[in-house]
Structures are given as structure tokens and as C-alpha cells.
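Pasting a structure here, questions to come.
One protein chain omitted, others in place.
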Amino acid sequence: MIELRGIVKRFPGVVASNGVNLTVHKGEIHCLLGENGAGKTTLMRILYGLYQPDEGEILLNGKPIRISSPRAALSYHIGMVHQHFRLVPTLSVAENMVLGLDEGTGPFLNYRQTYKKISQIAEKYGLIVDPRARVWQLTVGQQQRVEILKALYRAADVLIMDEPTSVLTPQEVGQLFSTLRTLVDDGLTIIFITHKLDEVMEISDRVTVLRKGKAIATVNTPETNKAQLAELMVGREVVFRMEKNEVKRGERMLVVDNLHALNDRGLPALRGTSFDLYEGEILGVAGVSGNGQRELVEVLTGLRHATRGRVTLEGKEMTNRSAREIVDMGVAHVPMERKTMGTVPNMTIRENLILKSYRQRPFSHGMFLDNKAAEENARRLMNEYQIMAPSIDTTVKVLSGGNIQRVVLAREFSGDPRLIIAAHPTYGLDVGATEQVREILLAQRDRGAGVLLISEDLEEVMTMSDRIMVIFSGEVMGIVDAEGAKIEEIGLMMAGERKQGVESASTEVA
Amino acid sequence: MGWESWVISTLARALAYGTPLLLGTLGEIYAERSGVLNLGIEGMMIVGAYAAFVVTYKTGQPWLGVLVAAVVGGVFSLIHAFASITLKANQVVSGLALTMLGLGLAGVLGRPWVGLPLFTPFNRITVPILSAIPIIGPGLFTRQCILAYIAMLLVPIMWYILFHTRIGITIRAVGDDPATADSVGINVARVRYLCVIVGGIFAGIAGAYLSIFYRPAWTAGMTGGIGWIVIALTIFAFWNPVYGLVGSYFFAALYFLAYRMQNLMAPSILKAMPYVFAILILILVSRGTLQKRMGAPRALTLPYTRGEE
Partner (left out) sequence: MQAPKWLNIERRPIPSGRTIFAVSILAIVAALIVMGIFFATYGVSPIRAYGSIIGGALGNWSGFSETLRRMIPLLLCGVGLTIAFRALFWNIGADGQLLLGAVAATGIALFSGLPGPLLLPAMFFGGFAAGALWGVIPAVLKVKLGINDVITTLMMNYIALYVVLWLIHGPWRGPSMRGYAYTDMFPLSARIPTIGQSHVHWPTLVLGIVLAIIAYIFVNRTRSGFETRVVGENPHAARFAGISTLKTVVIAMLISGGLAGIAGVGEVAGVHYQLLDPTQISMGYGFTAIIVAWLARKNPLAVIVTSFFFGVLMAGGDVIKVNLGLPYELINVFNGVIMFFLIGSEVFMNYKISIRRH
């Protein structure tokens, strides 16, 4: 039994954990439910020894323990499966298993024994992978198996799973859940971090709800329901549906025809993707991450070369134009990596707001920049998009995630773009910011822009979109109207089942 | 002169001049594999050369000179380790500073020793039996330094450690993905410190080789840019000790051939050739996906702070 008492953890500017109490019984699946930023991951990083609490204590079977490092956590048989896998991609599966371990053989390795041990665990829990494969060669689902395997290899009997389903297809989720049940039947304890209510109801024995760094309540799962949990999680009644205005779909604007592209490893990532996008509509792209979404976005924004196929915007050729030309054609891009790509963190808000328009009037005259115009622009947009910052000359680095995203949106939408490509626009944002971002996107659609919305959050895709397109392995599995779309149908398509009547693009290649 | 004597002298000089390159490269491979670029090789080498010369001169013991050079090189590298790992300073600037400091210190401290002859340099050894092999014998096993063979022996050892032991997995993990290494309880800073020190020790020994064997005397700036060649060699060895050996001897042979062919071409132009070749080789290997596959440490030059990936 693990008990956390009065855990407090402060970071500069935020209290991530504010006196959390949590008790986890042996042999249960205990869900930690909360929104992004509620302090779930921080709490578990404390339990795993990655952070030290500023206050509070941890008890294992009634005895207070100090977990100074992940190694110490493992010595107490606590293991963690991180949201972003903790695997060294260039090492093999077996090498990742033994990394950091002392197995009594000094510096030397006994691979035969390692392979044997891996296959024993793997067979017992249905976690089959090739121990010789390099991690970067594995699919995301396989990598997660390696992560679980790694914790078990280290004799963990408490397993912390940090949002393990966010990268899986609904079918893979089922497989994961059955593995977890086998583990619990075997006497292991699982702490399962999530913000998805369905998962809590399906998998957990008990659930603790976190909100703003505090544990709000712990309840037995059979004695609760989704509505109650949602209210606990958000602190008020939740509106699950966005209010959407009725907009008449306009002309066809973006035509993507039989698009092919390679990923960073040089393997086919887009394999004959075709679709149309109309004025005044949001086309949501659903799919498990890593099925070509990134490459699609990059090809459409001029950041990646298409090997075949054609893209036209309002009849104008857009295929393999440079990023600059596409920017100048009026295409807005809200990138997934808002800190590493969408902004220059060390530059000011004022400068970030002209990141794309600096070369046009009124921000530059000839070769010189007009700082006055940039200032005016920054004042106006900060006001319009409610960017909270001390001044226009604050560096973007110090802003919160929501404010950084507001900077990005303000810049991208200020020129009234025709086409908007938004990748994971609400990822990692709090509820307030998420709602605002969604409203802004809807307003753009109402104005008549075409919006391509890529998101891993299926709920977001379903509430925001007019039509939903599912891609799998770089191909379109089907496009359905959001009105009346069934989640089961979409789930099947996400797993690679083609909608009836949709032909494989790769077979027609000859 | 027949072709045999060309081959023999080329082999002999490649081994003699390639040894300090190889020693330096082996050390730098370890430092960079752990994620720390150390541009201070030249500086560590010269303080090693100075220390080795002084100790050997005073005691008459070349081995003691080598030992002290190794220690001095290792200690000297700590400055770079502290700056780049603990203080998270820019590794390029810190490494350059180490080179300046080393060249300066050795120049200042070594001034009284300039021009003194060393009476007890390493003996030239001729390996029995092996030296009787035609061409290879006189080329590689006649009148060489024991350190040349030690360096050669170190290659498979360093390779084995890096790719087939727990230590090697740890080093590569730290250089590729320090956050993951940290998450399994590896002390990233400690591994990096140790690897930088290994680099310092090897550079120190390379310096000793120069001052108590290759040119048994002390002159300021006697490392003559070898440290910079090592930096280049490390890259086109793809951070692999075995290719490091190939690269070092190849480069040394090139250098010698430049010297030998000076009646065909101006010596200055020939001396520039190795550097031209270094760039050309970098251009050649940069093409294709080779580079990604062959193991450039992904976290090279990036300081690691927990929770800041």
C-alpha cells in the first residue's frame, strides 16, 4: 500500500501540487483523473523520484520512505511508463532493458539471459517484441510495450502509467487494458493517469480526481458515473458540445489529389492522400498519431517535399511551393510545436507577431523594419486576442502555454487567411484557453475560411468539425459528416478499416 | 628508390605520426559519445606534453612521464567538464578557452625548458618475429614506440566497452537521450564528467608521446594543430574507435606523402592537403543517410537539466 500525505511541490510561478493526499491499495487499478495542468504528472514524478516534494511524506506499507531518484523508486519496486517514452531510440530493445541496471555481472552483459528473461515476461503478459530491434524501428504501440516490459524487467510491482492511451488506436487500447488486467490479477498495482472519463469507468477500481494541484475526492468506480467525475474534475457542469453557427458551405477551395511523401526516415508516410476542403467548413482529421498527419501538414505548408500528387488552392498550384510562397498565398499554419516552431521563445511578443509579415508593408519599407508599425500591431492584437503579458516587449519564453498559443493564433489569423491548417491547437492548454481557441477557430470558419483541423483528441475533432476525415498509414480511410458520425465507425477507420466504397489509393498505382 | 621503400616508410611514418592522432581521437570519441564536445584537445595535449617532458627530464623515467601526463591531462579537462556540465556553459567557447589556456600555460611554464635535450626518451623497439615479415615488418614493427602498440591494442578494447558492455550502453544513452538515462537512475553528470576526463587522459598521453618520443624535447606549440585534426577525425570516424584507427593512420600517411612528394609540388600546398581532404571527406560522408545511421550523438553539445527537455 502506498500513501502520499500532504505533498506540496512548487515551481517558479506555480504550485503544481498543493497538499495532495492519496492512498493506493495493493492490487488495484487506481485512476488519477484531472485536466491538463491539474498536477497528475507532477505528483507521479514525485512518487517516481524525478522531483523532490517541498513538503509532505510518502509511506510504503505504513513506513515513511524517501524516494530520492528513479533508481530509489525502482528499489521500492515502483516503475513508470512515461507519456513520452523513456527509451533511447538508437539502442536495441534489450539494451534499453538493461540500461542503468546492475545485474551482478559487472560491466559485462549476458544477452542470452536477458533475451530469456524478456521472452518470459513477454509471453506471460502478451507483450511480444523483438529484443534485437532498435527502438526507433518500432511502431508507437510496440514502443509502449517495450516501456511496460522495461518496468517489469526491473521487477516493478507498482506501475505508474502516464496517459498511456493517447497514442493508441481504440483497438490497441483494448489490448493494453487486457494486459493491465492480467498484471493486476498477478498482484501488481497500477496507477493510471488520464483525463478521459470513459477510460476511468472502464478500467479502474478506484479513482482520485485532481484539480489545480489538489486531490478533490477519491471514489470507488462502481459507485460513481461520468457526469459526477466530470463535475469534480472541472469544478462546474461541463458543456460537451460547442455551439456552432449554421454556415453554408462555400466553394471548393483546397484540392489535394493523390499526395505522396516520405517521412524523416525516408519511408512512405503519405500514400495517395486525396481530399477536398470547402470555404466555411472545418474538416477534422482523425487518426492515431504517426499515421501521416505530421507529413500532411508539412507538405501543405511547404515544409516537406511531396514525391507525387498535386495540391491546388482556389485553382492555384500549391504543390511543392516554398514555405514562403505558401505563407504569401494566405495560408495560416498553427503548428503542433508552438514553442519550438510556432514562436521564437527568446524574442519579444512584438517580434513574434510579425514573424511572417515582417517582410510586407507596413512592417517593412525596403530593407528596413518599421518598429512603430510592429508596436501598433502588437498592441492591437494583444488586446484583441487577450494575450496576458506585462508588455509587448516581454519575451515569449516566459508566457504560459495558453498565451503562447494566443500569440500564434493572433499572428496567423490577423491577415484574414483563406486556408487555415491547425495542428493540435488545444494540446496541453487549460479549459479556458481551450474554449477560447476553439471559439476563435469557429469564428474563422464562420468568416468563410477553410479549416483543416488535425487533432489527437477525438472529442475535439467530433465537436468542432463539419466533416471528419480519418487517415491511417498515410491513406484516407474515409470522410464522414460530423453530424451523426459514430465513434465506433471512426475507431474502426483509425485502426485501418476502410469505409465502404473507399478504394485503396496504393492499389491503383501501377 | 623502389616501391617497397616507399611503402615501408609510409607505413612507418603513418604509425609514428598516427599514434598521437589515434590516442586523442579515442578519448574525444568517448567525450562526444557522452554528449560533450571538447575543443580543448590541443590544450590538454600540450599540457600533457609539457608535464611528461619535465617529469621525464627530472626523473629519467619515461613511464612516469606518461603517467603524470595522463593525470595532468585528466585534471586539466575538469575545467571544461565543470564549465560545460555543471555550469551548462557553451561547449564550443569553453573548449576554445581550454585550448588557449593550455597553450598559454605550457608556453609560460615551459620557457625555461626550451632547447634542453631529453636523455631518456622512450626506446625505439623492434618487435621480434613480426619485424621479419617482409614490408610490414620493417614498416610497422621496427623502431617504433611501445605507446604505438598500446594505442592500437586500446582500439578493440575501447570499441568493445562502447558497444558491448553496460558501460558503453550507459555512455551512449547519456549522449543520445540524457532524460531517459536519468529516468533509469543514471547520473548523467557523472557519466559525462568521467567521459570528459577519459578524453583528457588520452590527450595527455598523446602529448607525452610527442614530447618524450616523437620529438624528445620541449618547444612551445609543439602539438602543432594535432588537437584540431583529432576533432575532425572524431567526426569522420563516426564516433567509432575502429574507424578512428583507420582515420588516424590514413591521415598520418597522407601527411607523410605530402612531405615526400615535395619535389613534385610545393610543400605548403601539400601540407594543406590533409585539411582539404578532411573537408572533402566530410562532404563525402555527409551525403545520404549514412550520417544519421552511424551514430552522431543526438545530445552532443546540449547541456542537460532535468525536466527541461
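Per-chain numbering from 1; labels A and B assigned in written order.
One rule holds in what follows: contacts are C-beta pairs under 8 Å (C-beta built on N, C-alpha and C of every residue); 3 or more make two chains touch, one makes a residue touch a chain.
Given the structure is predicted, the values throughout are model-derived calculations rather than measurements.
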Original post:
Among B:98, B:162, B:181 or B:299, which residue is in touch with the absent chain?
Top reply: B:98
**OP:** Quick one: say which of B:7, B:67 or B:220 touches the chain that got left out.
**Re:** B:220
Subject >> Hidden-chain contact residue, picked from the options A:65, A:355 or A:502 >> reply: A:355
Original post:
So which bits of chain B touch the chain we can't see?
Top reply: 37, 39, 43, 79, 83, 85-90, 92-94, 96-108, 111, 187-189, 220, 225, 228, 231-232, 235, 266, 268-269, 271-272, 275-276, 278-279, 282-283, 286-287, 291, 304-306, 308
Original post:
Taking the full complex into account, what residues of chain A touch the chain not shown?
Top reply: 12, 301-303, 322-328, 333, 335, 337, 340-347, 351, 355-356, 358-359, 364, 367-369, 371, 395, 397-398
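Basically, only the chains that are shown with their structure count from here on.
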**OP:** Give, as an integer number of Å, the spacing between the C-alpha centres of chain B and chain A.
**Re:** 45
Subject >> Touching residues on chain B, where the partner in the complex is chain A >> reply: 161, 164-167, 169-170, 172-173, 176-177, 179-186, 289, 295, 298, 306-307, 309
Original post:
For chain A, which residues count as touching chain B in their complex?
Top reply: 48, 50-51, 69-72, 74, 80, 82, 84, 86-91, 95, 98-101, 105-109, 266
